[in-house]
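What you see is the complex with one protein chain gone and the rest in place.
Then we have chain A:
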């Protein structure tokens, strides 16, 4: 069972690991579709992935590591095969579109509270199986799974010794760090980034490394004492208690600890009778009163899981997670927002637009004139950054009252793929600028934007961010990107959204949701068609620039 959990943990819980042992790696990254994207560098990092929830406390007697960590050199494709073979994401056959993060905010850009499901139940009652089945049936690609096992307290020498002799009580509430648990869950609920500790069951300490997680539309929080703390209990929107008979649980435990963890019968029984069983009756069983749903027999109970899934679906819809269509059809005919900075309408800019909008323009010309236009847009965007007045000495002997940029902490963030076309221009005008990337794709089935990949400079919160996307239609992708930056604690007024062409509705949407974000573009088009392309527009900018248009373009 542990192995199964481990596999769905990667795609479903939106996590990656930061590794303190590698200070040279400055970028913080989160990898969403790590199974599918072929990026060796990232695979390397998302590879060594001991997930916090799989090792069970009773394995204390064993000298073996609860689960041997995979080598960093292990190729990712193997585990990816395992994962796709695993039933968790079975309904999806397409590659990349299966694991992105759908919007976690409503059409006004405001954070929508994720739906938190708390799962409680005795040891080996099948909590993770229930969680897995819920995730499977929910069919939302983005779920964060948080386990109480990550929050075991760090043991001192004496306790460590006790644990080695099966005498430390891991089933007692005192064994958990509820304060940390509370703050972590709270942050996840706010959609922010958290560093979840990785508990090492051999040393009984937290590892230096942590696991980076994000709040998702659905957060599942499971553990033996999830309903114990009142504050944590309040954060759960739905409380599920998995009630499996004691003999079944003991049988599972015996099977798991002996055959999988190499422990002896006597030790397991001793631990069960002195600690696991009493703890269940004293602390865990009474928590059943808090439950909204009690699931007898655990994961085999299809009816109960079906009910839970239906409820969650209703809740998610109520919270307004459907985005794109709503965005496209609002705010028509309103005055343009004051946060919009449109480049001066000069003949050259109009001429450049004529070239790149013309569908008969050859690609080399398209690229050339796009680059010229991009350069102008970037130069203009830089003029919107703060400046301070300075006085310099000139080579001619006098002084000159001039200006200097008030900050050198500027970084660019491009939204893949079209936004990348603007990176070169930013690098051309800002020496040694850092560039982050965000991959957002449209889910072809739902038409919703989904977040797949994110790599941002460390300390991005201290930076002014030039966020680049070549075209903005509904603004859905740009909104998601801005939301990501805000979640990384970038100040809203430090963000500049820079684009070649925007649709009016997109501008309204973004300005309404994020009034302090400066929006810069070289042209504004009035409409969006039913496929969310801007009209008259430019076509698919990325395809035209990179030469990946479908071979038959209808004339």
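In the analysis below, contacts are C-beta pairs under 8 Å (C-beta built on N, C-alpha and C of every residue); 3 or more make two chains touch, one makes a residue touch a chain; residues count from 1.
In the analysis below, contacts and distances are computed from a predicted model.
Undergrad: Can you pick, from "DNA-directed RNA polymerase III subunit RPC6", "Splicing factor subunit", "CLUMA_CG009323, isoform A" or "Uracil phosphoribosyltransferase homolog", the UniProt protein name of the chain not displayed?
TA: Looking only at the record, the undisplayed chain corresponds to "Uracil phosphoribosyltransferase homolog".
Undergrad: From the list A:351, A:515 or A:547, which touches the chain that is not on show?
TA: From the options A:351, A:515 or A:547, the contact with the absent chain belongs to A:351.
Undergrad: Using the document's definition of touch, tell me which of A:194, A:219 or A:376 contacts the absent chain.
TA: A:376
Undergrad: I need the residue numbers on chain A that touch the omitted chain, in ascending order.
TA: Output for chain A: 344, 346-348, 350-351, 353-354, 357-360, 368, 372, 375-376, 379-380, 382-383, 385, 387, 390-405, 429, 431, 529, 533-540, 544, 553.
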